[in-house]
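Just passing along the structure, written as structure tokens.
All protein chains but one are shown at their positions in the complex.
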Amino acid sequence: MSWDRNQMAARAAQELQDGYYVNLGIGIPTLVANHIPEGVEVTLQSENGMLGIGPFPYEDEIDADLINAGKQTISELTSSSYFGSADSFAMIRGGHIDLTVLGAMEVAQNGDIANWMIPGKMIKGMGGAMDLVAGVKKIIVVMDHCAKDGSPKFIPICTLPLTGINVVDMIITDLAVFHRTDHDSPFKLIELALGVTAEQVAAKTTADFLI
Amino acid sequence: MSWDRNQMAARAAQELQDGYYVNLGIGIPTLVANHIPEGVEVTLQSENGMLGIGPFPYEDEIDADLINAGKQTISELTSSSYFGSADSFAMIRGGHIDLTVLGAMEVAQNGDIANWMIPGKMIKGMGGAMDLVAGVKKIIVVMDHCAKDGSPKFIPICTLPLTGINVVDMIITDLAVFHRTDHDSPFKLIELALGVTAEQVAAKTTADFLI
Amino acid sequence: MKKIYPDAATALDGLLFDGMHLCVGGFGLCGIPERLIDALQEAGVKNLTIASNNAGIDNEGLGKLLRSRQVKKMISSYVGENKEFERQFLSGELEVEFCPQGTLAERCRAGGAGIPGFYTKTGVGTQVAEGKEVKSFDGEDYILERGIFADLCLIKGWKADKAGNLVFRKTARNFNAPMATAGKICVAEVEEIIEVGELDPDAIHLPSIYVKRLIDGSPYDKKIEFRMTREREDAA
Partner (left out) sequence: MKKIYPDAATALDGLLFDGMHLCVGGFGLCGIPERLIDALQEAGVKNLTIASNNAGIDNEGLGKLLRSRQVKKMISSYVGENKEFERQFLSGELEVEFCPQGTLAERCRAGGAGIPGFYTKTGVGTQVAEGKEVKSFDGEDYILERGIFADLCLIKGWKADKAGNLVFRKTARNFNAPMATAGKICVAEVEEIIEVGELDPDAIHLPSIYVKRLIDGSPYDKKIEFRMTREREDAA
């Protein structure tokens, strides 16, 4: 049994602590907002210039001036604030955001991450991903354990162009969770999806990691 | 006959153009605000974080939260805006202020200015003077032609610690006005106080200048 | 000193030339200066270098200038959702400098603040760092990024008073805030021009010093890229 998208998001949500300011990437990371633990209050940042993202709006609340970084319509909260892009990334680059959850194409055993381009394919750009991995205090990657062709995504050295070097703190896949306590340490397998064994994980991983 | 403080300020005010954003230093430069030509609208900036300085307040309007860079109480206008110190100096350093009028202890013939410290005396600091001379588009110095001991203040090379190098565009003293069209050109004597001769000015000036 | 112009074309009069550099505000289609972009297209000015976070979508926003082949180079962080862009980019007709979003915002803020260069950790060890100076501060590597200072900035605000003090609305502030400062002259379009004194001096986002020319661009029919909603739960 492997974890589905919602289970992966729920696992990432367990890393949230009361009072955290958090930036969630597009895709599975967005789902993390649906699994915030009881009693934990977090404030979501949108890098296009907002703190305090609310849920998707009701049809009659839709406002073209109120979107998230994925360009989706959202709503505001009573505690929200708006600011410009330079101030938004001052917040990110300056280390004021406690945690970000991002997708990735590859993560290397030294914490490098690649999630913005595939050579030969149309390059769309890195958006805010490079700023987030360089600036946020804790970086959690949520990704499938293997690519669609079955090849491992947690690997010795990234083969794709990098988004950041030595930045990832935790990897949550559909099979397992890897964590490291600091950026000088190797990743350690700390959790398995129900019914998945460490051997199965090791067989699908080319990165070195501790068990 | 030499110009008095108000006449020097009035001469500086003739350099104001409609629509200018202007920063006025402490002392004689402050008086420039009293001589703004008819039909010319200028907006005064205060580097502690305000655009649109109004006159001194009436007694019953005094507000401790509303001061200029000289820490004097002031009033606001309907067109005023407030901002923080980083934004204020972004405005100054970024070349958005059209003109500043400053006092000086010495100006050199190459446009260097010294106006912040005298070795051996208590140093109080440069405040915003170095930022202003480095960032504002046009720098006008208003100063007495000679120091109290009679020694010239417009000189070949500054002897006091510098505030900025090659920054001054115009010098208005109690005797004369010197101007240069760009920072590669020498200063030219362009105006004399009533009854003052070029020879008298030359006798009290050690800087080289054109006549 | 009159800052208010009757329309976008007159507001841009005398400011345009082939090969010029622009900063254009907006994020996706949110808060883009539509009227001014239309006027740029009509003016037909060519070989533009444009710093803008995105390049519009097909036939919306800067997508219009791409279609009319007026753009030589884009400096952007993300350019998806645009077929014509993709075609010109892949064929080599359009030059693109990819810049991380926060670095782009800071480069514009720096250019506007008289800062020609600053160091950032963003992009260290990646393609973005290629050809850039690396310097170590307190044992960590950073790369040198340059300020951006354009010939002309085009932005969209919500309301401005007749003196040029301007406020934005919600997330339409985005790149409009830093980009307004990052050029020789900034032209702004807003949804409403109001009297001096109607804005709270403590709540002005862009002081009048930055807004040199101003138009009322209303009415606006704002476009939404991804319309997401939730359902109202039935009343109990």
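Annotations
We call the chains A, B and C, going by the order they appear; numbering starts again at 1 in every chain.
Simple rule for what comes next: contacts are C-beta pairs under 8 Å (C-beta built on N, C-alpha and C of every residue); 3 or more make two chains touch, one makes a residue touch a chain.
All of these numbers come straight from a predicted model, not from anything done at the bench.
By the touch rule given at the top, the unshown chain touches A, B, C in the complete complex. One of A:Ala10, A:Met91 or A:Ala176 touches the chain omitted from the figure, and that residue is A:Met91. From the options A:Phe83, A:Phe178 or A:Phe209, the residue with contact to the unseen chain in the full assembly is A:Phe83.
Looking at A:Thr30, A:Gln45, A:Asn110 or A:Thr163, the residue that reaches the missing chain in the full complex is A:Gln45. Within the complete assembly, residues 106, 110, 113-121, 135, 137-138, 140, 142, 146, 167-170, 173, 200-203, 205 of chain C touch the chain that is not shown.
For chain A, the residues in touch with the chain missing from this view are 18-19, 21, 41, 43, 45, 51-52, 76, 78-83, 89-97, 134-135.
If you put the missing chain back, the residues of chain B touching it would be 46-50, 55-59, 62-68, 70-74, 76, 82-90, 92-93, 112, 122-131, 134-135, 161-165.
Following the convention adopted for this analysis, only the chains that are shown with their structure count from here on.
Traced through touching neighbours, the fewest hops from chain A to chain B number 2.
Looking at B-C and A-C, the interface holding more C-beta pairs in contact is that of A-C. Put simply, the chain nearest the middle, going by average C-alpha positions, is C.
As a whole-number value, the distance joining the C-alpha centres of chain A and chain B reads 53 Å. Centroid to centroid, with C-alpha atoms defining each point, chain B and chain C lie 35 Å apart.
The residues of chain C that reach two or more other chains are 109, listed in rising order.
Residues of chain A found to touch two or more other chains are absent.
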